[in-house]
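One structure follows; several queries about it will come next.
For this view, one protein chain was removed and the others were kept in their places.
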Amino acid sequence: MKNTFGQSLTVTLFGESHGPAVGALIDGIAPGIEVSDEEIKRQLSRRRPSDNLATARREPDNYQILSGVFEGRTTGTPICISIPNTDTRSGDYERGKARPSHADYAAYCKYHGFEDYRGGGHFSGRITAALTAVGGILLPALRKCGINIGTHILRCADALDRPISGLDDVRYLSDAAFPVLDEACGEKITEIITKARESCDSVGGETQTAVFGLPAGLGEPWFDSAESMLSHAVFGIGGVKGIDFGLGFGFGSAYGSEVNDAFRNENGKIITETNNNGGINGGITNGMPVIFRCAVKPTPSISRVQKTVDVVTGENAELEIKGRHDPAIIRRVCPVLDSITAIVIADMLSQRYGTDVLRKGIN
Amino acid sequence: MKNTFGQSLTVTLFGESHGPAVGALIDGIAPGIEVSDEEIKRQLSRRRPSDNLATARREPDNYQILSGVFEGRTTGTPICISIPNTDTRSGDYERGKARPSHADYAAYCKYHGFEDYRGGGHFSGRITAALTAVGGILLPALRKCGINIGTHILRCADALDRPISGLDDVRYLSDAAFPVLDEACGEKITEIITKARESCDSVGGETQTAVFGLPAGLGEPWFDSAESMLSHAVFGIGGVKGIDFGLGFGFGSAYGSEVNDAFRNENGKIITETNNNGGINGGITNGMPVIFRCAVKPTPSISRVQKTVDVVTGENAELEIKGRHDPAIIRRVCPVLDSITAIVIADMLSQRYGTDVLRKGIN
Amino acid sequence: MKNTFGQSLTVTLFGESHGPAVGALIDGIAPGIEVSDEEIKRQLSRRRPSDNLATARREPDNYQILSGVFEGRTTGTPICISIPNTDTRSGDYERGKARPSHADYAAYCKYHGFEDYRGGGHFSGRITAALTAVGGILLPALRKCGINIGTHILRCADALDRPISGLDDVRYLSDAAFPVLDEACGEKITEIITKARESCDSVGGETQTAVFGLPAGLGEPWFDSAESMLSHAVFGIGGVKGIDFGLGFGFGSAYGSEVNDAFRNENGKIITETNNNGGINGGITNGMPVIFRCAVKPTPSISRVQKTVDVVTGENAELEIKGRHDPAIIRRVCPVLDSITAIVIADMLSQRYGTDVLRKGIN
Partner (left out) sequence: MKNTFGQSLTVTLFGESHGPAVGALIDGIAPGIEVSDEEIKRQLSRRRPSDNLATARREPDNYQILSGVFEGRTTGTPICISIPNTDTRSGDYERGKARPSHADYAAYCKYHGFEDYRGGGHFSGRITAALTAVGGILLPALRKCGINIGTHILRCADALDRPISGLDDVRYLSDAAFPVLDEACGEKITEIITKARESCDSVGGETQTAVFGLPAGLGEPWFDSAESMLSHAVFGIGGVKGIDFGLGFGFGSAYGSEVNDAFRNENGKIITETNNNGGINGGITNGMPVIFRCAVKPTPSISRVQKTVDVVTGENAELEIKGRHDPAIIRRVCPVLDSITAIVIADMLSQRYGTDVLRKGIN
């Protein structure tokens, strides 16, 4: 299932950056879920570039729902969301010269030159607009089940935000103009990205995502662990190059006696004193918040002259990229990660509790 | 597919630590692949605890192939491998007290108390014996296709091995008594693990895996990216809490101009000057070695008194684990990661080139 | 995967009869396959009602390809085909009274009343327009691989067509104005359907499908037999209530000595003297033509007064259906069966020979 994620609730992505539209198809969603134009627009606008920290391409993201919604609610049948492309300047792209660290060359090898090369084609970040529209349906539905998801920039170059410390942070992030918890850090990041853009460069970062309100018992013992499903989905984004859960790479120099999460019965609810495991033990959620970090690489498209090859002729070449690009995707990736996480959680819930779970709630 | 990985070539795991057997079922493997008892035994012995760095439980791992192999070769039908459990001391385990950071509590929530709690049951590292047997079939088959896979300990506490620098390192690792490249580092790690054991503690680490010889063009654009498939499979191991590719988390403070991998035509072969992307662009292999790191947490089972709850009564409790345990799994996880990686690669090849690829080779 | 068929090459259907559009998403198709507007239109027109044997609803079927096609060829990424609905008269439908033998009541139970009830919603035959558009891409691609698919009406009430006797029949059917081999039978069927319409009734039938040019060795030994895959896909059509292969139900009163298909080497090619098994032995194709029959029930929507219940109130009721309906779908189902068969064959080929097979051909 090449462009599809999920088992009980699935999402398939389609579209090319300079084709007629990008879109997503949701199948297996419970019937009766409210579909709010406002929520979808809000989620789309969180991803949409709107200032000079982002690409100059301006898409209105006037999404269309072609199926699966009736009288404002899901019918239970597939929802096809299409977002037409309007602001395309295909002339900016020339066939042949592979942009370093972008998918161009790998796609050429995979598709033998038949791929739509313009603006990254099917590999373009543009397709994530469709993902955020999906989030605009799933995130509110999960909130009604008591599940809140939030993502912020944890790092951009040497600017570090403070980690998420509770449900209030997650709620704050769902509406924040800039996805950081510490305002000063936000200003520093703005400065870093602006400087990168001015120097025809790009910059990477780290995100942190938290999921509050998950029941214990989600995920499977071996290959479909909660970490497996989340990482699988998250690595769908080309710019993500790493993920870890809880203490993650910090475990590499740790001792069990320091980092084991002791259990405790707190007023009838079993919790852990620390959450170094990021809410997952042996691949199964343990009722604590699920916490993970993602490493996001700098946008490969920079306006400097770069060495590369022409994929058609095979010859060495120099490339100066002219298209409109983001100097950093670290900010725009936050709502995309929220949406992806929502898909994974909604699917895990549907598998465990059945296809009506999003409407009926857990139990 | 709860305990199954793969689409064209699949592997399913079964078994409990103290049940009759652990095992694996391989489906979709090409017919005519040599199945060598020697290779399977070698792979099993790499994982098997054999000295006092590991658990005192000693299993001979006398595997049985119940199906799918005829006259020394695969038939193309499902191969069921069973490895009987013999050295079990179930009396070491008491029902109820959840071991901190282990799957006990999460499994209790998932399976409502019907799970086999003895020795971690289906969550036990014992099941990885079956995984390594699978590797004993797939790794030699991939080598015949020109694909070599190797894993070493990159870090254990403050001991750091040097990174894999070429195919020779990978070849060396496939037979190394201790999976490190720098002998001195190996001694330091031995010391660290020994000390952890002596102080009733455990210690974490990092691994690095490299795959040489992959063709460009494997993986899918969105949800089945090469990173998605590898991370999905790798997080099947309960102790793994992070993965990154190439520069990975190092991208978080990097600039595009520093880390983009320039393409170059070197004698007719297109390569990249650097390999910060770990052989994958936009989710698709680019022909460079695939490189990833895993973060492995300290074994949760330590012999010190720990605070926990009794999952049956819900009451707070103290636990002193008596079973036989590894003070570190970082060493034994290396052949397991080789095997898991082999499964992912074999599946990706089968999807792209068809079900006979492992016998016929690529192209 | 509720509305998706296939493993390596997949097709997902979406849309409601009276919603904005119906459509299909193809994923996993080889890059470089020609997409011909003429072929798609021809396939759509074969299904489209065009005379008074069919419903009075007239849809122009102006399909749009939203993604996955570039410069007239497939890119290898998902193809989303949307066919807007234009000629809808939703006022013809009232909520509540379940049409006997139609999906209304079952859908109400499944979707709890949130389904789009107008004109059968997602269960409408209208969705098969999208299926035939898919066939308009796959059928020509298969023909270039030497594989020809054809379907005709074998029976309608007491009118019987002669069975397909060779490749020429299949070629004839791909362009036939009326899908029968015997012209006189076609006239008789026309008469039967006309009479049914005039008496406010509907009539059932049988189809026969043949696939010529398949290599031996497709299909899997147990649950993914060639018969399993074909029947799975064919029963996607609500009106199909039976399928059999080769002699099929004729086997029930047969003896092995009469019906076993003897093998013979004919000029270097191994064939069977008879083809009672319909080209499939033990679930695997044997190189002979694959032949199957489908039983198609009379359209449930008839204009007579029928007894039923109101699904909302649960009360007994009488129903007189007013919408525009087909007195028989047996004719229109033929191109739909061609398309469905093409999907199954294309997927089986992709699984066995890899994702490029439709472009490179079988080898």
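In order of appearance the chains are A, B and C, and numbering begins at 1 in each one.
Rule of thumb we're sticking to: a contact is a pair of C-beta atoms (placed from the backbone, for glycine too) under 8 Å apart; a residue touches a chain by one contact, two chains touch by 3 or more.
Keep in mind it's a predicted model, so treat the numbers as computed, not measured.
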Would you mind spotting which of C:L9, C:L44, C:I83 or C:A98 touches the chain that isn't drawn? C:A98
Please pick, from B:R42, B:K97 or B:K110, the residue that touches the omitted chain in the full complex. B:K110
Contacting the left-out chain in the complete assembly, out of B:G28, B:P179 or B:G239: B:G28
Touching the hidden chain, out of C:E39, C:D261, C:D338 or C:D356, is C:D261
In the complete complex, the non-displayed chain touches which residues of chain A? 7-8, 77, 221, 351-357
Contact footprint on chain C, counting only the chain that is left out: 1-5, 7, 13, 98, 100-107, 109-110, 120, 122-123, 127, 155-158, 196, 200-206, 215-225, 227-229, 231-233, 235-236, 238, 240-257, 259-265, 268, 270, 272-273, 276-278, 280-287, 293, 295-302, 304, 306-309, 311, 314-316
Mind pulling the chain B residues that touch the left-out chain? 1-4, 7, 10, 12-16, 19-23, 25, 27-28, 31-32, 64-68, 70, 73-80, 82, 110-112, 114-116, 121-122, 356, 359
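Going forward, only the chains that are shown with their structure count from here on.
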In terms of CA centroids, furthest away from chain B sits chain C
I want to confirm something about chain A and chain B. Since they are copies of the same sequence, is their interface symmetric in residue numbering (over half shared, so same) or not (under half, so different)? same
Distance from the mean Cα position of chain C to that of chain A, given in whole angstrom: 38
Just give me the whole-number Å value for how far the CA centre of chain B lies from that of chain C. 45
From the C-alpha centre of chain A to that of chain B, how far is it in Å? 26
For chain C, give me the residues that contact two or more of the other chains. 7, 77, 356
